[in-house]
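All protein chains but one are shown at their positions in the complex.
Up next is chain A:
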Amino acid sequence: MHEIIECKMKNRVGVLNRLTGLLTRRNINIESALIASTPDNQLAVAKFRIYVAQAQEREHLKRVIAKQIDVLSVNWCTDDFTKNSGTN
């Protein structure tokens, strides 16, 4: 299933490295990403589009991301509007 993860996190050096490392370790490719910091530079919001094969794996990944010390919140939505885009 294609997923979009949206993470709100502390805007500090290395936080993205930690996050993408969690995906790398699970052999998950990032299909697209969008990252921006809040105007006060305190927080960053990152959106990733990824593909996760199994529901159980998705649930686990979600929780592993959520427990990172610098991650404040995670939103996760199944990217169903790309259903017809031909990618898989």
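Keep this in mind: a residue touches a chain if its C-beta (ideal position, glycine included) is under 8 Å from a C-beta of that chain, and two chains touch if they have at least 3 such contacts; residues count from 1.
The rule we apply is simple: contacts and distances are computed from a predicted model.
The chain absent from the displayed complex carries the UniProt protein name "Acetolactate synthase", chosen from "Cytochrome P450", "Acetolactate synthase", "Sn-glycerol-3-phosphate ABC transporter ATP-binding protein UgpC" or "Nitric oxide reductase subunit B".
For chain A, the list of residues touching the undisplayed chain reads 10, 13-14, 17-18, 21, 25, 42, 56, 59-60, 63-64, 66-67, 69-70.
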